Structure formats: C-alpha cells, structure tokens
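Note that one protein chain of the assembly has been removed; the remaining protein chains are unaltered in position.
Each chain carries a letter (A, B and C) given by its place in the written order, and its residues are counted from 1.
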Amino acid sequence: MSRKTFRAALNEALHQEMAADPRVVVIGEDITGGTGGDGEQDAWGGAFGVTKGLLGTYGRERVLDTPITESAFVGAAAGAALTGLRPVVEIMFVDFIGVCLDQIMNQAAKFRYMFGGKTRCPMVLRASFGAGARSASQHSQALYPLFTHIPGLKVVIPSNPSDAKGLLIEAIRDDDPVIFLEHKMLYDEQGEVADQPYTVPFGEARVLREGKDATIVAFGRMVGRAEEAAKILANEGIKISVIDPRTTAPLDTETILEFAEKTGRVIVVDESSPRCGMAADIAALVAEEAFDSLRAPILKITPPHTPVPYAPSLEETYLPDAARIVAAVRRSMNYKG
Amino acid sequence: MSRKTFRAALNEALHQEMAADPRVVVIGEDITGGTGGDGEQDAWGGAFGVTKGLLGTYGRERVLDTPITESAFVGAAAGAALTGLRPVVEIMFVDFIGVCLDQIMNQAAKFRYMFGGKTRCPMVLRASFGAGARSASQHSQALYPLFTHIPGLKVVIPSNPSDAKGLLIEAIRDDDPVIFLEHKMLYDEQGEVADQPYTVPFGEARVLREGKDATIVAFGRMVGRAEEAAKILANEGIKISVIDPRTTAPLDTETILEFAEKTGRVIVVDESSPRCGMAADIAALVAEEAFDSLRAPILKITPPHTPVPYAPSLEETYLPDAARIVAAVRRSMNYKG
Amino acid sequence: MQMTRAQLAEAYRKMRTIRVFETRVHGEAQAGRVPGSTHLYAGQESVAVGVCMALNDSDYIVSTHRGHGHSIAKGCEVNGMMAEILGKETGTCKGKGGSMHIADLDVGMLGANGIVGGGPPLACGAALSAKTLGTGAVSVTFSGDGAVNQGTTAESLNLAMVWNLPVIFVIEDNGWGEATSSEYATAGSIVKRAQGYGMTAEKVDGLSLSDVYESMKAAVERARNGEGPSLLHVTTERFYGHFNGDVDTYRSDSLKADQRANRDCLIRLRTALTEGGLIPADALDVIDAEVEILIEKAVADARAAAEPDPATLTTDVYVNYGQEA
Partner (left out) sequence: MQMTRAQLAEAYRKMRTIRVFETRVHGEAQAGRVPGSTHLYAGQESVAVGVCMALNDSDYIVSTHRGHGHSIAKGCEVNGMMAEILGKETGTCKGKGGSMHIADLDVGMLGANGIVGGGPPLACGAALSAKTLGTGAVSVTFSGDGAVNQGTTAESLNLAMVWNLPVIFVIEDNGWGEATSSEYATAGSIVKRAQGYGMTAEKVDGLSLSDVYESMKAAVERARNGEGPSLLHVTTERFYGHFNGDVDTYRSDSLKADQRANRDCLIRLRTALTEGGLIPADALDVIDAEVEILIEKAVADARAAAEPDPATLTTDVYVNYGQEA
C-alpha cells in the first residue's frame, strides 16, 4: 500500500500485466515518443504519460507506436485479439472514436455474436475523456453512452487511483472487448493503492457512503463532486448514500435498486450529455424497477445539451458542481407529492 | 392527395425540393447506378430506389455518385453545406456511420457552436435503419440514440409515407444538420400523401389515438406495432393513447408529458438497443417531469442487449411485437402500488 | 513454384466446389429459402483458390461480404456454410451470422465482413499476432476494387509498412462496386497507390489460377522471410449481380454473355489441364460428380435442419457478463 497518482496506478497495472503475460501488448500514438528522431526516446510515454517506461522494459515488439490512423491500429488490436494477443490500445482522446468507431461497434463488439460464440476478442481500448481542461468541443467529451449502448462492449469508468489499477488489470484479463475511460482531470489525483497486482470485478458498484435520506449515483469525476455535496448536506443532518457503479456495462443494477428502495429518492449526477445519456439510463432503470419506493421525481444533474465550450467561464458553468447537486437533493427532499 | 409508398413519398420530396432550390444536391453510393458502365444508367437509384429518376431531371452536376468512402463524401457534404449548397447525402445503411461518425459528430454537429454561431451547416444525412430484413448484425441497427446524444444534430424518424415526405422537405429546408432515418421495412408501406410540397415541423408529436387508460410512446416502425396493440386492447375496452414524437431531437416533451399526466401510465416501445437508448430517454423524462401523475412503473419495451441476429426465428424474437406491448400494458393496468 | 498435378486437381476441386455451391445458393435464394441477401462469388474462383493454395492452415485470411469462395478455399466446411446461409442452428455461426458473417478460426478464416473496408485493419492485427508470437504465419486480406478506396485500406497499407507486417493485400478487381464501376470510382492505379507506400505490388490476371498462385507464393515467401507486406491487384469478373436481388441491368447482356463464354476461370483451368495433358477429362468429371454429391448433401441437410431455438437469442454476446445480456 502506498500513495500513488491515478496515472501511476494505471502505469503500474500495465507494467504488472505485461510482466505476467507475454501476450499483452500496448499500442497507440506517441505511447513512447521520440521514435525515429535524434532526441530522447520514450520522451512522452503517451500524451498523458500513462505508458511511460514500458518501452525500456518490454521493447518495441510489445510497445508499438503507431501512425495517426486510429481505424487501422484499433482494428489491428481487434484482429490481434482474435488471434492470440491481448492488446491494450490507446486512443488519446475518446473524442477521436469518431474516426474508428466501426472497428469497435461493428467488428470487435459483434465478432462473438456474429460468429456464433466461437471467438473471443480480449482487447482493452483505453482513452482519456471529460471536460475541465479548457480543451473545447473536440477534446472534452464523455461519450460513454455511445459505448454503453452497443451490445458486446464492456465499459469501465474508474473514479479513483485504487479502482483505476484494479479495474485495468481486470480489463486486461477479461476475455471481452473493454472500453476503459480515464478522466483527464483525474490523472494527478492521489490515493492509496496496493502495490501488488489485484483486480476489481466488473458490475460491482462501490458504496462510498450510506445514508437514509437520498441516493446519489455518479460516475468518474462526478463521484468526487457527489461526495462534496454529501459532506455539505451531512453538516445539515441530511444523510446521503453515494454510489459509484464503476462500470456502466455490466451495470450493478442490484445495488442501485437496493439504495433506491432504501432511500426513495434518487439523484443521478453525470458528465455525459443528457439525451440518451448515462443519467437517463439509470433514471429509467429506477423508474421501472423501483417505482413503488420512490418518494420524489428522479433528478438528473448533467451538462446542458450543448458541445463543450472553451472559455473557463463557460466550461465551469457547463459542468455539474457540488452546489447544483446540493440544490437538487434539497429539491428532492422538499418534494411534496 | 394520392396513395404512395414511403419510398415514393421520399422520392417526390427530393424531386420537389431539387426543383425549387438549385442549391440542393444529392450525394451517395449507387444513388444512380451504372455509372461508368456499358449498361443501363440510373439502374438503381440508390440501394433502396429512393433517388431513382433524379439523374434524368437534374443531371450528374446535382446527383453525385461516390466511391465507397463515407468519411470523404459525408465530410464533403458538411463542407459544401458550410459554403452555400444544401446537400442531401445518403448512407446506405445507418450501420455504416461507424466509418464516418467524426464528420457528423465532431464536424457538422459542432461547427456552429465552435465557431461562435457564425456558420450554418444545412445538410441532411439520409440512412436506412432497422431490423426485420434478415440483414444480420451489421445491417440492421437503429443507432439513433447515438445521434440523439450528440448536441448540434436534429434527428428525424418518420413512421408513415405522409410524414416521410413532409419531414424530409422540412429537413432539406432546415438550416441545421439533420439525421433522417428511414426504416427499411417501411419503404413499401402505402399511405395517402399530398401531391404538392408541404412540411411537417420538427418537435411536434403526432397523436395517433387518445385514450385515458395508458400512453404508448413509439418511434418508426414500432408506431405501427403500438397501434396494433392499441386495437387489440380497444376490443377489451382498454383505451390507449399512442404518441409518435417523429423527431427525437428536438423532442416534443410537452405532448409526451401531457399524455403521461392524463393517463398516469406510460409504456415506451422502441427498436433501438436498451442501454442509453430512446426508451430510457423518454422514461427518464417522464420520471422527472411527470412523477406525481404516475400510477405505475414506466415500462420499456425494447430488444434485448444483443446484436441483431440473422435467422428469422431469432430476429422475430428480437423485435418488440404487439403481443409484448399488449402484455406490458396489461402489466401496467394491473399494477397495484 | 509450379503446382503439382495433385495440387492442380485439388485446386480444380475447390474451384468447382465454389462454383456449384454458389449456383445452388443462387437457386435457394430464387426459391425464397435464403432469409437474407447474399453476394455470390461465381466467376472469381481462381482468385480465392490461387491465393489460399499458397497458404498453410495456420495462416489467416480476412474476407469480405462476398466471402463464400474465400471460406471454401481456406477450408471451411460447406455443410455448415449452407446451413448458415439458410439460417439454421447447424450453421457455422448457429444461424446468428448468415451469409455475410461466416467465420471459422480453426481453419484461419477470420470472418466475412459486412463492412466494406472492415477487413484490412483486422488482417494487420492477425499479422501482428503472428509476428509477436513468432508463429511464422502470414495474414491475407481480400478487398474489392471498391473497398480499396476506403480509408481503412490506405491506413492499413501504411501501418503494414511501418510495422513491417507479414500481411498480403489481395485486391479483387471485378470492375464493380455494387452498381458503380471502378472505372468511375477508383482513380489512378491500385498498384501505384501501394507503391506510394513503398510496398511491393503487382497486377495479376485473375483468370489464370497459376498466375495468382505464383504471385501469391512469392508474396508469402517475402512475408515469411520478414521482408514485409505485398499487394496483389488481381483482375477478375463476377457472373451474378452484386447480390441475389440485383437484376444487374447496368452491365450489357453482350458483356455478360461474353464473360461466361470467354472468361470463365473454371473453363480456362479445365482446358489447360486437359489440353496440357496434366489431368484427363474423365478424372475431372469424377471430381465434378463428387462435388455435386457433396453440395447436394449440404443443401439437403441445410433445408432439413431446424431454425435456431429463440432461447439462443441472448447467448454468445459476451464470454462472461456476470448477468444475462
């Protein structure tokens, strides 16, 4: 056990799995950096530094820099996964999925079904996501509702360093295609992380706190903001349960419904766009499965239906924050049917 | 007014708008057919025959066959729309959006916002969608939740020939990028269609029938199945309201909520996949905005979370049918809180 | 690199098997017994067979929507294929995939593909596996003259060079992408495009089994020796419409008649074998008869087989989902 950043936890997971299994290879743009030049090699270790140091230990045979051709190398990862490797492929920003979605949606996700259950495609697609870095409309999206919508994919959204390591190791050992999404504003977050390899199972939510008054379900970076809100409310004696499902597919419907029933009030806090988004998905689940325990409308706290803006004054308004969450919980508590 | 197929209604809309506005051009694969060969020209008029005959009237300058490069020609449509044309571009099957999503998601949909409101991108992307033709996993998807999720796009799903014509003309005259989705099993459907040009506004649901007991919200081909179910139930004296929103973005939340409040029971019937899908989107809306009128859980009738299978015995089980809808309504009616 | 008599007989049997298989699929489709649509390979047999004769069982191929011929050439079993096309539970994919998704990894067939241009990246991946795991296998991707324009193909040519992969791009140029001619849609020269990436590339007459085989042999040898990828631009022709429902009016009747009369790769091979004194006609007749029986049984079994149990709708989505999909 030692303090590590979210970034270091991911890097450690990659190191440990590459050491344990020679079939694990890492693929992506600038995941080493400096290739073909006269300067430092492994200069970047990926745009966010997550793969730094892998080159030195595992060499170019297993740490593969790519041209800027996501369709080709994501598809190559899928083809390699069909034929014996266990690739971990990096898309620098999840926003770039637009240039290679077919290889995920129509190829990797559907092989097993189309081929009658006779194949496995054990690949992991890692990508950064999320707003907050002033990266504007094409470098700040969440987009996991797109992946969650597509049958055949598993979708993972770690919210802290310890989960990040355990979920990534689980993803690499998993035999299905896994979309692993890392919020770019969390890379420098610190936390206690066990040093040895370990896994966090998919489909098991983390319950950050239990409180009888209302349940907040949140994902990724919004988990921290839900906690902030819960602390503020605790000072007023309002007891909140905070649930982090950690994976959207599979989804831990049991825990979500259990707390919906216990508290009768559900607020979903999510960074993805509102229409056909993650908040709607959870709200619809609760509205169908836990209806008779509900004591107030299911509230969705999300960004508006707009692209992500550049200017700080706009982007901060775009993102849900503790104040909006607190206000929503109060609205729920004060609701008179 | 005369009887026309869904296909003919679309074709008429294209003819009339191309006649009315020289800036309207049509782009796509095989939208004429025979190009460069020694046989019949305009041999196909598109894979589903929707653009047949346009070549003869408007010539190759305005009816443009393309290589099989969706990214290039969908992006070209977006670039043309920025610079004075009003392109109607066809993607043969919506499933192929995977190879060109970026040009829709990160380009066309975001131009106006990224550029501070100074541009317009009046393009229409037409595509066939849906299951039922035994076309298997890569040629049968619905996928409109992906488009509905993306701010900046308008999404249209006509359910009958008359709406198909009016909505397509509206789409062509609209100044924003519009995704226009045609269910492949509806092309041969017949209906009364006015001969002169007319528009059906976006964001205005069609109320097929009003009944006090429950509300069914359905899209595309599922509207017909909802009607079937409503008829069956009518024979038992159960009065159902059936709502066809016609566009998912913008969405006529007013009409949906009005009927949710009137009836207190809502069943959403949709062909898209269940997770982060259209049914969840509607259910979440109702659960937040019409909570206190609800007398039963909001039920979602959708396919399972699987790719679309090939064999008839599987594909028929995959799709929601009248029997499942009837059973759901009964479940809702018999619900004791 | 000449083919032995045994190889030639085997090649003839495979080509004949594909031709009869496709003819029967066409018949089943006309009779309404094929639930979906299907893209027939008849006319192009020498390409699939010439290519796959140069491969081992452990080598990989990635196919297209027009995949029946590739599948048979690589060793897929015709009974399962016919049953799959008819949508039966005995099908190669249990009836879940159909004509456009036949795959059998046991024989290195990584799947037909409904997405034009979907295959080349996957083939690069299979080649990467072979290279990384040191199996010595090579990977082949079939693409049409239409698919060659798709960005995925261009990206894959570059990636194959950058990673020096043992992959071979076989471009089957039958002159048409659906109802659009390559004359119109495919600019410049396919061979020159590949050479633009520094890749070894050549144009091959697909009518000649031996030409395809020998060019392929050389490409495979280069790939196995670590000398990198190659592209073969193989000219060929399809006898049927683009898919079973295509009335094919965009090609003149004279052209189509001329095709079957003068440019039938199967007739070419048979003539070469008999006139060249390599295999006597009666020996080929025996093969023809055996093939007829084989395919007849495949059709009969497929017709007789049951449709998949609706309960299997939700299986095979994930290896393990921890809950039903």
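By definition in this document, contacts are C-beta pairs under 8 Å (C-beta built on N, C-alpha and C of every residue); 3 or more make two chains touch, one makes a residue touch a chain.
All values derive from a computational prediction rather than experimental measurement.
Across C:Gly27, C:Gly198, C:Gly245 or C:Pro280, the residue that sits in touch with the chain not pictured is C:Gly198. When the whole complex is considered, the residue among B:Thr5, B:Thr32, B:Thr51 or B:Thr69 that touches the unshown chain is B:Thr69.
Residue in contact with the omitted chain (choice from B:Asp30, B:Asp176 or B:Glu189): B:Asp176. Touching the missing chain, out of B:Leu10, B:Val25, B:Ala127 or B:Ile243, is residue B:Val25. Of B:Gly53, B:Pro197 or B:Pro250, it is B:Pro250 that touches the chain left out of the display. Touching the omitted chain from subunit B are residues 23, 25, 61-62, 64, 66-67, 69, 71-85, 87, 102-103, 106-107, 111-120, 151-152, 154, 174-176, 201-203, 250, 253.
Although one chain is not displayed, subunit C still touches it through residues 149-155, 157-158, 161-162, 184-190, 192-199. Mapped onto subunit A, contacts with the missing chain fall at residues 29-30, 33-41, 43-44, 47, 65-69, 71-72, 95-96, 98-99, 133-139, 304-307, 309-314, 317-318.
Please note the rule applied: only the chains that are shown with their structure count from here on.
Averaged Cα coordinates give subunit B a centre that lies 35 Å from the centre of subunit C.
Residues of subunit C found to touch two or more other chains are 91, 93, 95-97, 101, 113-115, 151-152, 317, 325.
The set of subunit B residues that touch two or more partner chains comprises 71, 95-96, 98-99, 136-138, 304-307, 309.
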